[in-house]
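Below: one structure in structure tokens.
Heads up, one of the protein chains got dropped from this complex, but the rest are sitting where they should.
Up next is chain A:
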């Protein structure tokens, strides 16, 4: 195992101040829902642990996940992408091109065998032997399988990698499938959303680094810390929902008053994500705040559920919880993935442990 520098080493090399570093640690602790007592733990981890090598590959996609990622709130959070997590291979941002780039990918896999995280943006199309997405002369699905073979864990960024997203919309012309349909033997963390929120993306990575394990995942394989509540639960327009005050059409007087968008087809009551708490574009806003209902872009199959402007008919005005939970459960489906995830988390721990032993040896 080659000596890998720590996160803090990388930051120092980039001229980042201690003060800025500590601020990042507190922001991360807050984003992860941890108390102030965790700040020194995060700082200690970043100072002592080798940075986690990340290989970032792109399949059928629109690059919106990368776009979201490079605008994370704290400047250091961006540095997590641009340097800290050592994006050893990322074809949207990296310097090398052509064959040199392919060589860089092989080198990275070889160098960090069994120790890197594979971040997947987009998904593989399977029709016509994968010919609808060709990277370096080969179908993306082959690159994905090759890179996954020696990965410690896989992060499925966004709705594409997690669920399929719009390219999988009926009739799914290319048979685009999510990563977990192709890679069956690795722990996979789904970070859905189209795109996911930047702070959620950096939060997931920082958690894995700090605590040497996968974050707690829900039944769908999403990090519970960001996906355990509905948009509706923390929506600032919720009092208007409870009071029965609704927008009836675009830009009407009720819209100007900021009433609830439920009648405009808002999917907030059935969507699990952190938009209404973390918000977007450095915490400025989120779709409901812009006057448009939520379309549920972090939910499986959001692209094929009828019109985005159809009102949810299965929730009641009051007693929402019981009914909406039921909807949630239906969406989750009978995955029964709890056990599998536990196994996956242990596998990651084992992988980490092995690495440590190797480093010590």
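Simple rule for what comes next: a contact is a pair of C-beta atoms (placed from the backbone, for glycine too) under 8 Å apart; a residue touches a chain by one contact, two chains touch by 3 or more; residues count from 1.
We adopt the following convention: contacts and distances are computed from a predicted model.
Comparing "NADH dehydrogenase subunit L", "Heterotetrameric sarcosine oxidase delta subunit", "Peptide ABC transporter" or "Hydrogenase large subunit" against the UniProt entry of the hidden chain yields the protein name "Hydrogenase large subunit". Check A:28, A:52 or A:167 against the missing chain and you find that the one touching it is A:167. Which of A:235, A:288 or A:312 touches the hidden chain is settled by the complete complex: it is A:288.
Only one residue from A:45, A:135 or A:148 touches the chain missing from this view: A:135. Mapped onto chain A, the footprint of the missing chain covers residues 14, 58, 60-68, 70-71, 75, 78, 82-83, 87, 91-102, 125, 127-128, 131-137, 165-167, 169-174, 176, 194-195, 249-251, 255-256, 275, 279-282, 284-293, 295, 297, 303, 306-309.
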